[in-house]
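One chain of protein is taken out of this complex; the other chains stay put.
For subunit A:
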């Protein structure tokens, strides 16, 4: 029995009132659909609500509503559109606690992350793009950049509301209208966002939310009256979308998978590097496309660094996502848990050494203990494939050149991290890394002003910052 244990400190879920079922948000109204599916709390497998399954005719209605709304929305002066976005941002701030609890319920992420990371970033994103709405002429995209029309947007389950913000905020600021499909396992925060749109008096049809599975998403991106497709998700689906959109004239941005290298040099600030490694791979249960899932550590400090990492991992608290002291929550779905379990099994079979701190996992729900594999080489599958879970592969290197070579030796290129006390080395190495985001002495830091996106199979186009406007303007 430890001398000082933290008593349970659950955030109350009473702030969220869930309806038994939700329809599709089309043209400013919630409407029924023929089919439905259930969304569950991954921490205890309890059904949270029934959600409408959008059929092709529903998507047609949504796209038609967005098309109708486009005419007047795009004609509004930027300063008027900005008012709506500012209003949305403020409402999201006011309802932040409700949304944080909802997000943790539907996604499984710890409340401290939904409360301290997701929601503040969501509001910041709307505030940021609200500021751009009347300054598009000065964005460096020509004297009079025009919106594209209807944007079909498909988002993943790892940051449901944040990915919605990344998609919707720039689209609306630039005068486009939106049909958004949230992920099948995490539809609720998008449906609550629909309510925010009504609260903000956003004109009907500017934002439409269609819930469903892969088929709904496919129908949406292939819809002939969609002018712009934005997708965040797996590289496999991204490839299909690129294929279906090719030759149609639709503008496309893809933000796909990653297998980021987190490079620790021997002169790194060790304690902070350990923190950064933990944050890099265990943040959001490792369900992060830019997660630092490959640790490249200089061989001369590998053993003390790993000792320190293991010691730190032993203090991670896995469990109830709504407990304010939880560091690692639930895996989002059974399917994802199976994939993580399978790939971790492959790691062991291929001879890497597996370690997890002792931790008790709840009986119900989907859980995976934080895990590291040491003795991993470039030839191991766990060094090449995206696991999208709390599993870290540790590799070593001898020289900066070898570090760069190994870091770049992946089909992905979304992010990377460098840990060193030497500024010149950080700049030199960052210059050679083929990754869209390179963090120095930090990891997984996001800001609406900073463009985000990948190289190679991690996708194309940028979201966030001034660059994020480009995807929605012609």
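Following the convention adopted for this analysis, a residue touches a chain if its C-beta (ideal position, glycine included) is under 8 Å from a C-beta of that chain, and two chains touch if they have at least 3 such contacts; residues count from 1.
To be clear about the criterion, contacts and distances are computed from a predicted model.
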item	value
Missing subunit (named according to UniProt) among the choices "ABC transporter", "Molybdopterin synthase subunit MoaD", "Deoxyribose-phosphate aldolase" or "Membrane protein"	"Deoxyribose-phosphate aldolase"
Residue in contact with the excluded chain [from A:31, A:234, A:341 or A:442]	A:442
Touching residue (missing chain; options A:271, A:338, A:405 or A:447)	A:271
Sole contact to the chain not displayed, among A:74, A:93 or A:325	A:325
Residue, one of A:61, A:95, A:112 or A:406, that touches the chain absent here	A:112
Positions on subunit A contacted by the hidden chain, ascending	2-7, 9, 112, 116, 267-272, 275-276, 315, 324-325, 421, 441-442
